[in-house]
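Every protein chain of the complex appears in place save one, which is left out.
Entry: subunit A
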Amino acid sequence: MHQNQTKYNYKRSNMLKIKNLHASVEGEEILKGINLEINPGEVHAIMGPNGSGKSTLASVIAGNEDFEVTDGDILFEKSNISELSPDERAHKGIFLSFQYPVEIPGVSVTNFIKTSINQVRKSRGQEDMPANEMLKKIREKSALLEMDRKFLSRSLNDGFSGGEKKRNEIFQMAMLEPKLAILDETDSGLDIDALRIVSEGVNRLRTNENATLVITHYQRLLDYIVPDVVHVLLDGKIVKTGDKELAKELEERGYDWLKEESTAKV
């Protein structure tokens, strides 16, 4: 069923189109010409060994100013977002689930998400979400992630366990309903129960209007969130693209054979 959706969606324009993207941090080039197209309804996975540039790619799409884009373009729904700030990208519907969510003592999860939702609405010329509607949505989405109500009044990520932090990221994603969700190493630090809850949360948020980019080191997460397309990132370049079978192949063979293949090409 999912394949049919994908085929249909290919006829429409890309949601995200990255062309020849080069990015560096402190003068060192990390991304060396990335090309990537993601369509509505699709789940893409980016895999690669440590240091290949996976998290950099996520940060650059989200607009992290620590990274300098030296060449290429990032198009989101046909418009170039390369110059936009992270909040402006969020307003367009891009969401990044952090590998290491930041702890912010002094502001509760609830107040944080209210601020976030209302700022996004403001950017779209909408009024604040009515309090009862907000409350209902918070209840519904926190239930989806099996979050305790006490959790919502705690300070944001402050003293949260690894699993709680990741669940909280997906809770925010559920609240914000982004068009493109980038999940950066969402599986790291999760036990099997948390992994199941988080993955189910992500899967239930999928529609044929939104897209997901899963960044992971391991195949394990892809058993739960099944990708349509798998890309392998090596030394700042996508060296191979395939379907979910590629992920399984990587799990068995590692990355070395691809390294040899890509150097052979040069």
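Quick note on the criterion: a residue touches a chain if its C-beta (ideal position, glycine included) is under 8 Å from a C-beta of that chain, and two chains touch if they have at least 3 such contacts; residues count from 1.
We take it that contacts and distances are computed from a predicted model.
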Undepicted complex member, UniProt protein name, chosen from "Iron-regulated ABC transporter permease protein SufD", "Acyl carrier protein", "ATP synthase subunit b" or "Xanthine dehydrogenase family protein subunit M": "Iron-regulated ABC transporter permease protein SufD"
Residue, one of A:Val25, A:Val69 or A:Leu176, that touches the chain absent here: A:Leu176
Selected residue (touches chain absent from view) among A:Ser13, A:Asn80 or A:Ser123: A:Ser123
Candidate in contact with the missing chain, chosen from A:Gly33, A:Pro101 or A:Gly189: A:Pro101
Per the touch definition above, residue among A:Asn35, A:Asn64, A:Ser188 or A:Ser262 touching the missing chain: A:Asn64
Candidate in contact with the missing chain, chosen from A:Asp87, A:Asp193, A:Glu209 or A:Asp243: A:Asp87
Residue ranges of subunit A at the interface with the undisplayed chain: 62-66, 85-87, 89-91, 95-96, 98, 101-102, 104-107, 110-112, 114-120, 123, 128, 155, 172, 176
